[in-house]
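All protein chains but one are shown in place.
Letters A and B name the chains as they come in the text, with residue numbers starting at 1 for each one.
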Amino acid sequence: MEGSIFTRNRSVPVFIGVLTLLALGVTVLSEAYGTGALSVSFTKVLGMTLCLCLAALAMDLVWGYCGILSLGHFAFFGLGGYVIGMWLMTARTETIVRASLEGAVIPPTEAEVSTATALQIFSVVGATDWPWMWAVSDSLFLSLVMVVLVPGLLALVFGWLAFRSRVTGVYLSILTQAMTLALSLYLFQNDTGLRGNNGLSGLQNIPGLETIGQDRISVWFFWASALVLGLAYVGAAWMVSGKFGNIIRGIRDDEQRVRFLGYRVEGYKLFVFTFTGILCGVAGALYYPQAGIVNPDEIAPIASIYLAVWVAIGGRGRLYGAVIGAAVVSLLSTYFTGGRAPDIDLGVYVIEWVDWWPVLLGLGFVLVTLFAPKGLGGLVDSLVRKDAP
Amino acid sequence: MIRHVLAALVGVLLLALPAPRAEAQEATGELQALLQSRAELVADASRRTVQEVLDLLVDSELPEVPRFLATWAAREVYRRNADGLFVYVEDGDATPLTLIDISTGAVVGAATSREVTQLRPNRGVQTVIASALVAFQLASDDPAERLAALDAIDDAPDETHLPLLRELLQTETDEDVIAVAEVLLPKLVIAFDRDDADRVAAIESLAGNVSLAARATLNPLLATTAGVGTALPEGENLARVLEPGGDIAREAAYAMLVEAGLAPPLVSRAQIRDTLAANVVDGRVGGMPVGQLNTEAARDRAYAVLVEAGVAQPAPTEAEVEAALASHVFYETYREPSQAVTDAARATLDGIETRVGLYRVFDLSLDGLSLASIYFLAAIGLAITFGVMGVINMAHGEFIMIGAYTGYVVQTLVPDYTLSIAIAIPLAFAVTFGGGVAMERLVIRWLYHRPLETLLATFGISIALQQIVRQIFGTQARPLTPPEWLAGSVSLNDVVSISSIRIAIFVLGAVFFVLLWLILNRTRLGLEVRAVTQNPRMAASMGINPDRINMLTFGLGSGIAGIAGVAIGLFAQVVPDLGSNYIVQSFMTVVVGGVGNIFGTLIGAGMIGGLQKFIEWLNPTNTLAAQTYMILFVILFIQFRPRGIIALRGRAAGD
């Protein structure tokens, strides 16, 4: 166990290399800084895909390495988006309100600005006051702290309760699914303070950067997403390569035995669960300003199941597997549902990809689970003849 | 309902009409002339204005008026666009339409649908017309007519109806009519009689009557108006005195004072700002530069200066508000002047309401039980595949959905609803049993040692199945109509009622429970299932074929899901994502109840259904909140009882 993580795990330098190349490629082809071959909308799709890869990476840590099949990690992803969304909406709206009150005969008090801002944001759900959870939404710094704290705390409390009671296996999966369902139902209510079904929108307009076009902002977000994904990858590779990695793999393979060896299994599980929750939160906070809108549909239970499926298809227990799975499946989905894939005319029946893609995807899961339990990552392994780290 | 009665009436009156005479063409005048004099009111009849026309028509005492009114209300009167003539049209779907004179019944011409305008009096106007017809109908020889008249009185009672009704009760011989009239009489007496003793007697006759009609009669008597003054009013029927800060909020009480002109209005922050803005001179107001007025304190100081200068209204202080509230009394008075009547109504209503309260609790329990039986039905298949076999089948919901679509398909082929349901239930079982067996053979049996991967594979099957069904049947909700005998509801009284379809679901759930319990505990198959679940190797060495047992068990669970689908489709809507709406709830039901035990599932469903109804009852305006808190409760519950309510002990409890 000597040397840096770059030499110990060969996938790390390869991954960082590919990511750097990709970032360079996107920059060179972008509308803002290059040839313009890559449209703004596709740049955004790529940036968002990187965020999904980050979430998949977290999922791989918690499931592939620690054996906890969480069907609720997308809840943390969505929460990250909501937290940053609150700041984006507040700051943008406040700028607008201040500008509109500029011409008033009597200068507005701070309370008046705040009331008018709240009215602008919440009139859509019929409320006029700031709900309690928006308390720190006027500060970027505190909001960024909350991006880490809110998903982290939820994961910590939930994980503490669940692991303490020794809820494991499929029970835990169902419980996490119930958690994300409860959260999405809670957010769906119009009177709980996060604008109900409408969610938070207009998030692509970054306060303070109003004069900068989306062509540049999209590239910046792509860079940021790539940077965070790269850092997270290195961090995750470092985590799973040492003693810590051995212990959590041990927990995955035989929890009782690790416990009898004297390790506090619950503590390790709680740490991984919380850490990956935070990772997902950060990924969400990067994702939704690119998507433009976050709403309760995003964290419906099915989203978290998809996350698990990406990891399974990519090949769990290998970090690059998760990234490949998320990237391939989500980009293919975009391609086939975007109406650009040519329909196949069979003469008697026209196969429209928009309609048949979900069927294909579903059957794909089945085939991968049955015949390629190591997923696409396993394919890579067999190509480079190297076992997973 | 009104419309049917009116249509019948038209038929009866048509028979009574004199045969058309040749000279009738000229003699159409009188009714037509009357109508033409109020042509717009007839053509664009409104509930508020139609009375004028009706009075005119009734006062004219023309013999054809009753028929005209009934035909009008039945929407069979048309108006010719060319000359504004009102005519009857018997068959509105014919082309061209045959126009019939309103007095003589003679054919006056034909027209296409765009040359005439159909008069469509709305339901409100229909009610008023029906009310005008009451006198005519009560005099009719046909009991059905008289019943229709009573119905009209019930819809829109007025003072003139009371003597008519009393008269009727003295002469009436038909028992049905008497029964209806006797129920109706107290309502009219209470509302319109002049004699308080009669009214009190009528009120007391309603004691213990939990019907909606009885409460609807009594409640208006107790309607109150809030008032304020320096002393309690004399000679009014006082309901109660209101205590500011207790019975009535202080703000609301002060607002009443302001409205009554007994106190100066409060000055809001916005008003202060507007007043300041209106008094800006040279960039200064109240001696302060405008730029400094961006705090409330500064604004208050500037405003005080304006008040002193007499430009602005002084704001009442807290002490002044307090004093104003203390020096006045707030009260409610009954709109009904007679105290004897209100006392009797209060006493009777209190008695009724206690009973209604008890019945409500009962009704709520029924609702909870019904919801529980739906959850149970959705989850029971899962209780076998997940609970007994330990297989996580995410496609369970899709089996429910396929069962519902099977019912829909059968119903499109077999038009008789009872027969189609009778066919659909076994067919749905067969279809989903087959589907389950196929899935077990092809996918699940390879994954028995990897339960979490079963979850993923079956999830894949779930989205594929959903999309395939969407391709075949489209996204539109498909109707699955219950047979006639399941369409209504069983009601004990106006408070407690439950729809028949829910009772059927409850019965179905109970039957399944008994059946499954018997299969699992009293048959060879059940014994083998339990043996295979607990220790497949040992079971195999005892001569049981675990493959076969697993296949059958999984098929059984899936088949039951299919039948549940038919039942759920009957009361909800058949859509491709029908199943996914139930899947999370179903898993929770099984887990809460305790895995491996259908008793547990029963109790789990009961708890979840009952709890949800209870939370809904606490906050009836938001059903979504009830679902949220129910799930939160389940999450917490599992923390404290991770193995569910009925936990298995011993070997079978191992993962």
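Just so it is clear, a contact is a pair of C-beta atoms (placed from the backbone, for glycine too) under 8 Å apart; a residue touches a chain by one contact, two chains touch by 3 or more.
One rule holds in what follows: contacts and distances are computed from a predicted model.
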Next on the checklist: So one subunit is absent here. Using its UniProt record, which name fits best from "Urea ABC transporter substrate-binding protein", "Cytochrome c1", "HTH_3 family transcriptional regulator" or "Cation acetate symporter"?
Outcome noted: "Urea ABC transporter substrate-binding protein"
Item to check | Displayed partners of the chain not shown (whole complex) | outcome: A, B
Next on the checklist: Given that one chain is not shown, which residue among B:101, B:172, B:336 or B:367 touches it?
Outcome noted: B:367
Checklist entry - Considering the whole complex, which of A:114, A:139, A:165 or A:337 touches the chain not shown? => result A:337
Checklist entry - Per the definition of touch given earlier, which of B:168, B:239 or B:501 contacts the omitted chain? => result B:501
Item to check | Residue of A:42, A:160, A:220 or A:244 touching the missing chain in the full complex | outcome: A:42
Checklist outcome for this item: Contact with the hidden chain, among B:32, B:51 or B:481, goes to B:481
Item to check | Contact with the hidden chain (one of A:70, A:90 or A:295) | outcome: A:295
Checklist entry - Residues of chain B in contact with the chain that isn't shown? => result 1-3, 46-48, 75, 113-114, 120, 122-125, 155, 212, 215-220, 363-364, 367, 370-371, 374, 474-479, 481, 487-489, 491, 494-495, 497-502, 571-573, 575, 577, 581, 613, 616-617, 620-624, 627
Checklist outcome for this item: On chain A, the omitted chain is touched by residues 18, 21-22, 25, 29, 37-42, 44-46, 93, 96-97, 99-101, 103-104, 119-121, 123-126, 128, 185, 188-190, 196-199, 201-202, 204-205, 214, 291-295, 297-298, 324, 327-328, 331, 334-335, 337-340, 354-355, 358
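Methods note: only the chains that are shown with their structure count from here on.
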Next on the checklist: What's the distance between the Cα centroids of chain A and chain B, rounded to whole Å?
Outcome noted: 41
Item to check | Complex contacts: residues of chain B adjacent to chain A | outcome: 273, 276-277, 280, 290-291, 293-296, 299, 390, 392, 394, 443, 446-447, 450-453, 455-457, 459-468, 470-471, 580, 584, 587-588, 591, 622, 624-625, 627-628, 631-632, 634-636, 638-640, 642, 655
Checklist outcome for this item: chain A residues touching chain B in their complex are 69, 104-112, 158, 161-162, 164-171, 173-175, 177-179, 181-182, 185-186, 188-189, 191, 301-302, 305, 308-309, 312, 355-356, 358-359, 361-366, 369-370, 373
